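One structure below.
Left out: one protein chain. Kept in place: all the others.
Letters A, B and C name the chains as they come in the text, with residue numbers starting at 1 for each one.
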Amino acid sequence: MSSVFGRKLKISIFGQSHAEAIGVVIDGFPAGFAVDREALQAFMARRAPGNNAFSTPRKEADEVEFLCGLVDGVTCGAPITAVIRNTNTRSGDYRELFDQPRPSHADYPADIRYGGAQDVRGGGHFSGRLTAALCVAGGLCLQYLEKQGVAVGAHIAAIGGVKDTPFDAVHVTAGDFPKGTFAVCDAAAGERMRAAIEAARSEGDSVGGVIECAAVGLPAGVGDPMFDGLENRLSQAVFGIPAIRGIEFGNGFEAATLYGSQNNDCYYDDNGTVKTYTNHHGGVLGGISTGMPLLFRVAVKPTPSIGKEQQTLNRRTGQVEPLVVRGRHDPCIVPRAVACVEAACAVVLCDYLL
Amino acid sequence: MSSVFGRKLKISIFGQSHAEAIGVVIDGFPAGFAVDREALQAFMARRAPGNNAFSTPRKEADEVEFLCGLVDGVTCGAPITAVIRNTNTRSGDYRELFDQPRPSHADYPADIRYGGAQDVRGGGHFSGRLTAALCVAGGLCLQYLEKQGVAVGAHIAAIGGVKDTPFDAVHVTAGDFPKGTFAVCDAAAGERMRAAIEAARSEGDSVGGVIECAAVGLPAGVGDPMFDGLENRLSQAVFGIPAIRGIEFGNGFEAATLYGSQNNDCYYDDNGTVKTYTNHHGGVLGGISTGMPLLFRVAVKPTPSIGKEQQTLNRRTGQVEPLVVRGRHDPCIVPRAVACVEAACAVVLCDYLL
Amino acid sequence: MSSVFGRKLKISIFGQSHAEAIGVVIDGFPAGFAVDREALQAFMARRAPGNNAFSTPRKEADEVEFLCGLVDGVTCGAPITAVIRNTNTRSGDYRELFDQPRPSHADYPADIRYGGAQDVRGGGHFSGRLTAALCVAGGLCLQYLEKQGVAVGAHIAAIGGVKDTPFDAVHVTAGDFPKGTFAVCDAAAGERMRAAIEAARSEGDSVGGVIECAAVGLPAGVGDPMFDGLENRLSQAVFGIPAIRGIEFGNGFEAATLYGSQNNDCYYDDNGTVKTYTNHHGGVLGGISTGMPLLFRVAVKPTPSIGKEQQTLNRRTGQVEPLVVRGRHDPCIVPRAVACVEAACAVVLCDYLL
Partner (left out) sequence: MSSVFGRKLKISIFGQSHAEAIGVVIDGFPAGFAVDREALQAFMARRAPGNNAFSTPRKEADEVEFLCGLVDGVTCGAPITAVIRNTNTRSGDYRELFDQPRPSHADYPADIRYGGAQDVRGGGHFSGRLTAALCVAGGLCLQYLEKQGVAVGAHIAAIGGVKDTPFDAVHVTAGDFPKGTFAVCDAAAGERMRAAIEAARSEGDSVGGVIECAAVGLPAGVGDPMFDGLENRLSQAVFGIPAIRGIEFGNGFEAATLYGSQNNDCYYDDNGTVKTYTNHHGGVLGGISTGMPLLFRVAVKPTPSIGKEQQTLNRRTGQVEPLVVRGRHDPCIVPRAVACVEAACAVVLCDYLL
């Protein structure tokens, strides 16, 4: 068990960065749903590399090929399988990683876990490339959610120390969700973020950030208690994205510094709908939605693949030796991870709503 | 599905705050294991209310009764069921909650979720009391892990703005884990925390905090990729504890502000063991342990039950009206939640190691 | 994993024959359902021992005690836990089983599986007594199904060579389901069956039989393909009843002897409802219900506990030695197993319909 997620909607992600293909099986998606291929491909494009100066220069088509589950573009109830071919791989770049595992990559623990049989090329099954498969599932779920009146959107909340304007926790709507491949609410902040990325890139370094995600239109009463609540399942899904190091709902870690009287969200009746004046709870209490916007943030670490020389163990020699990670790498994966977080959120919400 | 967790080790938690009993079924625990009842009860005591001036004045014995699964104190391979009777309940306190759901409690979303049939007395199945059942499972798992050389320990990292000395991410050992019912590393910080809690209590208010948890002795290579990694499953379990609002592994959200060259942990050989000089990754990469101490922190919100008057909706009248939450409540649940976080961590690690 | 079953409705059965109690956690049962305690106890009575001359002379109250999940007799959405105390146990009877495992009981394989830690008293977790817990879950599910217009009923199709009149596969209705503790359609056949059981009992022997189960009112389109079909899940549940050795749907093994033209069930329109003239398929095709009565039969082996002397291995001496199984045992468990099969069927159907 490992790369299978979900209850009523089960997704099973497969592939390695340099295998013939990556892909996903989506089992339990409703029958009779007309898939908008263009919208899906547009969503995929938000995650795709090569979108801008700051992402990896690799050109991957990320063309989604459906092997089954659709008849004339409409889901037929059978499991949907989509594959994306790996066309632009240069395996030669990764040879030395057998000896010298890259710092803060999964290379070393995976080597122990799989007794040396792991596919080390491009990170294998642990590559960020696998999130393309998650995005296929998420893209379909977003389309389904839209029909149910639920919209999911995320933005780059911070890169390094540069912060975007956060979503308005109480009033955010789907119209506030930024589009495009560098999703920010405040364009000026976006410029400063780009500068921060460029600064890292020019040093052969990388930089981390924060992504904020919201779902609006989710009715109250969605979720389950204890281990199957929204927080439980969203976090289980989101940590499936490599480089995520933390997640917080509503005001999250800030709540730890507050008094109850400051943190509590009091209810009122807004023309027949129960709402709260504030939304410190991020739209979820006890695992169940309250009808307020669902809000969470995730921490994305700086890409561990950096051009800068590092001093790290060579397991063959037993010595700490210099390592320069070759290959083509993003100086910042946060912009591309925005779509992945939306995808993970969409898969989870879809599973509840089915 | 909701209150069942685990793969090889499945725990199924049941009960409501004011039902006859709460408890847990533990399915898959190894046979032939001699349970140390005294150690278990001592562990339970760390979570139990009434331990000190700051916790709820209710006196609950939290006496664990095993209905099955043991023969002469030794596990026999059959599911283990433990119950704790609810003896000291005063249901009369909670009547008005049918009309006026408590702010930032699960009352309202649960009411929608269960169509008004929810057990509203004392929070029902959403009560923090249910964590006693988690602690029974966790207590057994801690005993099992100890035999495998794995120790789990947590401490109060912060209460309000007062911070404890954090664990040394690289060198922490089981000897550093504080014991007792107010688990801090730095006694002076503990005094300031107590003062902060007393300040909240005297105002009829509550205060939140942060708990840091570590596991040492976990070998490299434990975990699974993608959706079944340590981060995924630990977060799924930990959010089963009410009031948890965020989780971060290693340096967590701080990583978002760093360069890759600052955040990467380089390897070296320590007499045949692969270690890292730093441990920003908190002992886990790609869902799999690295052999360094496993480290995560969780944010605990201030108890939403406060004596202070709040202005919130009365659903019967449709008006916002004053509410004073009656009953006996902790001004700060962080000290008692320390054992719960240890329990959740132990259940997850045990499941992997079985 | 082992004693947990279900998807949306998860039941977790616990207990051993001579532990303090047995019981079940039912997670996912709908909230707001008024449980008919009297009807439940009446259903339990059909499985209870001591009902008639042919069942074990033990008197067990099998009084169901609900620990949680109900408020004033109505389900509240939290997991329902029911326990049945083990009051009438005589552990002394089973001492020698440590050395000389009973033929065709689970004693020996369980001993290997659990490394000698197994609870050998009364069969431990493998005892037929555990089906009382299944019947609690099944009894609730039967009440739920009844509200949905679905009725489940079974009868003793055969004991030894004596056969009851089978259900009419096409026209069977809930009115045809025999009641009572010796459920047969044809009273005269029932008398011959009783004689067959008495003949076995008088020899210190036991006798097997067949149970036929039907569900009516199940609409077409219930089920899932491949591994989650009605046949898959019904068989997984039914083999949870000890002593079941086979299951067949519709005409089952007889189909193996037929031509397609004989076995196919052709459709017609019965006033707007699609029906089949015949029902060789037992109401299920490809894992999904067709709207015709659901029909399956299970084979029940003769109780392996017999008073007659057997020649079997004494593991202490390494010699084959005589064994007389002491204790009180049914000469035929088929009559009591009827309710268990209904319970298993009800749990599965309820899970689909939730």
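As a convention for this text, contacts are C-beta pairs under 8 Å (C-beta built on N, C-alpha and C of every residue); 3 or more make two chains touch, one makes a residue touch a chain.
Because the structure is a prediction, the values reported are computed rather than measured.
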Residue, one of C:A19, C:V64 or C:V210, that touches the chain absent here: C:V210
Contact residue for the chain not shown (choose from C:G122, C:G139, C:G223 or C:P293): C:G223
Residues of chain A (touch criterion as defined above) contacting the omitted chain: 1-4, 7-8, 10, 12-16, 19-23, 25, 27-28, 31-32, 66-69, 71, 74-81, 83, 110, 113-119, 121, 124-125
Contact footprint on chain C, counting only the chain that is left out: 1-5, 7, 13, 101, 103-106, 108-110, 112-113, 125-126, 130, 158, 160-161, 200, 203, 205-210, 219-229, 231-233, 235-237, 239-240, 242, 244-269, 274, 276, 280-282, 284-291, 299-306, 308, 310-313, 315, 318-320
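Everything below uses one rule, namely that only the chains that are shown with their structure count from here on.
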Whole-Å separation of chain centres (CA-atom averages), chain A against chain B: 26
Interchain centroid distance [CA atoms averaged], chain A/chain C, Å: 46
Sites on chain C at which at least two other chains make contact: 7, 78
